[in-house]
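In what follows, a structure is listed as structure tokens, so that the remarks can point back to it.
The complex is shown incomplete by one protein chain, all other protein chains being positioned as in the whole.
By written order: A, B and C. Residues from 1 in each chain.
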Amino acid sequence: MSGNSIGQNFVVTTFGESHGVALGCIIDGCPPGLELNEADMQHDLDRRRPGTSRYTTARREPDEVRVLSGIFEGKTTGTSIGLMIENTDQRSKDYSNIKDLFRPGHADYTYQQKYGLRDYRGGGRSSARETAMRVAAGAVAKKYLKQVHGIEINGFLSQLGPIKAETLDFSQIEQNAFFFPDPSKLDELDEYMRDLKKSGDSIGAKVSVVATGVPVGLGEPVFDRLDADIAHALMGINAVKGVEIGDGFEVVTQKGSEHRDLMSPEGFASNHAGGILGGISSGQPIVAHIAMKPTSSISIPGESINAQGEIAEVVTKGRHDPCVGIRAVPIAEAMLAIILMDHLLRHRAQNMDVNSQTPTIGMR
Amino acid sequence: MSGNSIGQNFVVTTFGESHGVALGCIIDGCPPGLELNEADMQHDLDRRRPGTSRYTTARREPDEVRVLSGIFEGKTTGTSIGLMIENTDQRSKDYSNIKDLFRPGHADYTYQQKYGLRDYRGGGRSSARETAMRVAAGAVAKKYLKQVHGIEINGFLSQLGPIKAETLDFSQIEQNAFFFPDPSKLDELDEYMRDLKKSGDSIGAKVSVVATGVPVGLGEPVFDRLDADIAHALMGINAVKGVEIGDGFEVVTQKGSEHRDLMSPEGFASNHAGGILGGISSGQPIVAHIAMKPTSSISIPGESINAQGEIAEVVTKGRHDPCVGIRAVPIAEAMLAIILMDHLLRHRAQNMDVNSQTPTIGMR
Amino acid sequence: MSGNSIGQNFVVTTFGESHGVALGCIIDGCPPGLELNEADMQHDLDRRRPGTSRYTTARREPDEVRVLSGIFEGKTTGTSIGLMIENTDQRSKDYSNIKDLFRPGHADYTYQQKYGLRDYRGGGRSSARETAMRVAAGAVAKKYLKQVHGIEINGFLSQLGPIKAETLDFSQIEQNAFFFPDPSKLDELDEYMRDLKKSGDSIGAKVSVVATGVPVGLGEPVFDRLDADIAHALMGINAVKGVEIGDGFEVVTQKGSEHRDLMSPEGFASNHAGGILGGISSGQPIVAHIAMKPTSSISIPGESINAQGEIAEVVTKGRHDPCVGIRAVPIAEAMLAIILMDHLLRHRAQNMDVNSQTPTIGMR
Partner (left out) sequence: MSGNSIGQNFVVTTFGESHGVALGCIIDGCPPGLELNEADMQHDLDRRRPGTSRYTTARREPDEVRVLSGIFEGKTTGTSIGLMIENTDQRSKDYSNIKDLFRPGHADYTYQQKYGLRDYRGGGRSSARETAMRVAAGAVAKKYLKQVHGIEINGFLSQLGPIKAETLDFSQIEQNAFFFPDPSKLDELDEYMRDLKKSGDSIGAKVSVVATGVPVGLGEPVFDRLDADIAHALMGINAVKGVEIGDGFEVVTQKGSEHRDLMSPEGFASNHAGGILGGISSGQPIVAHIAMKPTSSISIPGESINAQGEIAEVVTKGRHDPCVGIRAVPIAEAMLAIILMDHLLRHRAQNMDVNSQTPTIGMR
């Protein structure tokens, strides 16, 4: 595989550049018989869509997904599902000035060096616009996981720069433009973002994602552990620089007697492990966190070089998110959904009771 | 693939349990013509080997690797390389008492639920003993990377519980049993570990790994980014709960103007990105950190359940590392080497100059 | 992978049903810098296109391919290439009568049993219409192979029912509607087909495909031999029931002294092996043959059953090819091109001279 696919039994392959004709993907391995239509995907696409609040890029894309194959009379057929979103609001001219420029913190330099040429319009393939298709594919996985197994996946912004969520009120997440679970901090966030925009700068963030209802047993030792595959999927989101499962980097100063989750006949007494033991889901909620870097597209001038190796000053004038972490929430949910879906199918492949041909998940 | 393989062009597949007959692996995709023998692997195996200091498990394994195929007259032939290490110091009786017990923090419960049965001796396949083969395979990758590209990989313990390395003296790493780069803290570490052992508890750690000399251009957008694959490989090491690239979770509170690495004709002015931009290596050193949880095998009693679902107290009496982070240093190096090797080969596959048939790495 | 992808370094993934919205594919792994546009693909698409002669189905599809991504300013960028062909001439009503019918010799029964439901319109995903995207992807591979390595691929109809090509005049192949290399037999073919259509029956065929200019060294022992991967690709074409490399089934009665291709300083004295030894290309022309079954869609009534398991007579009234072997010629070329392209990239990954970093193909 050459990099544009993820998954082994539930495989998502994407194509498309920020300012190309269209974005698209193929989902290969979706079980047959799932009721599915565009609306199922549109909800999450709208949550990720640019131009929905003053905290995100002003680019206006309807991001309407079109199903090209794989669904017949309202149900998946088991064959490959083709999806497409046409690009409509491409102001490519915004980018002609960066044609020969390597914007600091962007992939301009590395793409140019890797391929010898690049589509410089809006970052081309390296643009986070590509993640729209991940969200569409993730919505398919989410629907299956929920309908067939009762698995639910919820993401939220747990920290924006210095502002941390201190209460976790899941019912609040969809009530504000930040996907923030602590309503007492909304005014503070609002003020922070206003000041940030004024300064022309950007800010990092921490996004968390939780899956509940996951059966025991998902994850394939030893390399394709569930946590390893989640780390792969989440680190593969644009701008992510760190991934944690459960207590994450807090374990560095923990003792064994603190960290280990004791068990009783009633279940686990705690969830420091984040729902994964030995790379396999334990039946507890799966908890992951990611660190999102501040976007490098800011209007504060920065020194860089051009394709000729000469000094060049960069000032970004395009339409950008001051905190890419906000719109990353539905993307992180989508990636976790794709990984859980893939591992659910992988587990099924191998783990059918030898004698009774009954699937083993959740039945022991 | 069913989980025991890593890599796409340089593929490592392992087998073996803690107390089984032998551990082994197959390396598929090693280029031909590389001078290689057992000694090349033994050096790193010895660094990982148990029983070498009072800070690690007392199990004594020579961990002598045997080459079964793929090398002829001292050189790799391009065909699959078979490696084996026989288990010698298996005191399986130590484990008969945990046959029906789910040790908290271990994979006992999840393996039992996933597979319906398990090799309980020393954790079976979930034991970190499996990583010996990763170290052997990683040594092959390391040798190739160094010899052909001048790439070097160095790991170290950057933090053990509350004790952080404050100076980074690479020359000191191999001079102490902790792989610790700050010699001023060695006495403190020693004292800490002595107290820890006395208390019967264990402690977490942070391990860092750095690759220098990496050419620009490694990494395949969009899912198999270099950072995503590194995250997969490092999170797949036993006991790892978090992975960072470059500044990692520090980016959450950074501004764009702080984080972005400015460029000048002399190169990058800083390396907050950890050597990867848009998922592709930038030519700067690649820097990654991992959080290692404290081992759950401690002699402090803990509540758990047995296979019958009844309450059971667990006290671990076997031979265990009080800080698994120490021996994780060569393992992290090995995993990074395997990923870089794999991406080097993947890059080559696609990126040959169309006209001149010259490989593009480092030549633009 | 779930079945809709082929290749490991040059990966083609397709979607689309006979009477769905569109057909499409993603090519992942095409090297950057290749000049490419729709016209490069349209030539082969037109050769495969239905409705071009009275010997093929009357369905009229322009089969105009649209590039959605991966090409910028006339060159491939190294990122994934999205392609799409919209379906236009879908007379789905032709098929409503077979909704509950299992046409003998078709995939109706097996799809229904496998998935529990199926898109019955024109065979849905099992229709040979899907191969249009293979031809488009194959055209990309063909262009690269020719431009960069001088490799050329030519297919032809070597036998149609009882009529065998006895002379191999490659210049004639594109001069007739049969892709037939023996012009002396064209009248006979014409007459045979006229009689066949009158009878309402169909006929089998043998298609051959030859690649010249292939360098020594392509093919990965032991499972992914070049011949094994060619067999996989060719047997995966609809209606193929047999694949031969070189002398194929003639070897059953050959002696070793007849079969083995002797060598001299001038090269090989013969090519019984069809250009592959030990699964690796020998530098001689690669020669493969496939057996195409007669289409089962004929107007002669046949006994079958319906979804309720009751007896039902089947008479096909749709638009079908009386000999699917004819239009299979460009498909077979495309599949061979995809496999050679994939193996070229795979070879490159592993086989760079350790010391000089020079690619090894054709240089020893």
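Just so it is clear, a contact is a pair of C-beta atoms (placed from the backbone, for glycine too) under 8 Å apart; a residue touches a chain by one contact, two chains touch by 3 or more.
Note that the coordinates shown come from a computational prediction; the quantities given were computed from them, not determined experimentally.
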item	value
Residue touching the undisplayed chain, where the options are A:P31, A:P62 or A:G213	A:P31
Residue of C:P50, C:G138, C:G155 or C:G246 touching the missing chain in the full complex	C:G246
Contact with the hidden chain (one of C:K114, C:R194 or C:K317)	C:K114
Missing-chain contacts mapped onto chain B	1-5, 8-11, 13-17, 20-24, 26, 28-29, 32-33, 66-70, 72-73, 75, 77-82, 84, 114-119, 124-125
Interface with the undisplayed chain - residues on chain A	8-9, 29-34, 78-79, 144, 147-148, 221, 345-346, 348-355, 357-359, 361
Residue ranges of chain C at the interface with the undisplayed chain	1-6, 8, 14, 102, 104-107, 109-116, 125-126, 130, 159, 161-162, 201-206, 216-217, 219-225, 227-236, 238, 240-265, 269, 273-274, 277-283, 291-298, 300, 302-305, 309-311, 346-347, 350-351, 353, 360, 364
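The definition used in the following text is that only the chains that are shown with their structure count from here on.
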item	value
Copies chain B and chain C touch via same or different residues, half shared test	same
Mean-CA-position distance for chain C and chain A (Å)	38
Whole-Å gap separating chain A and chain B, where each centre is the average of the chain's CA atoms	26
Multi-partner residues of chain B (each touching 2 or more other chains)	8, 221, 346, 350-351, 353
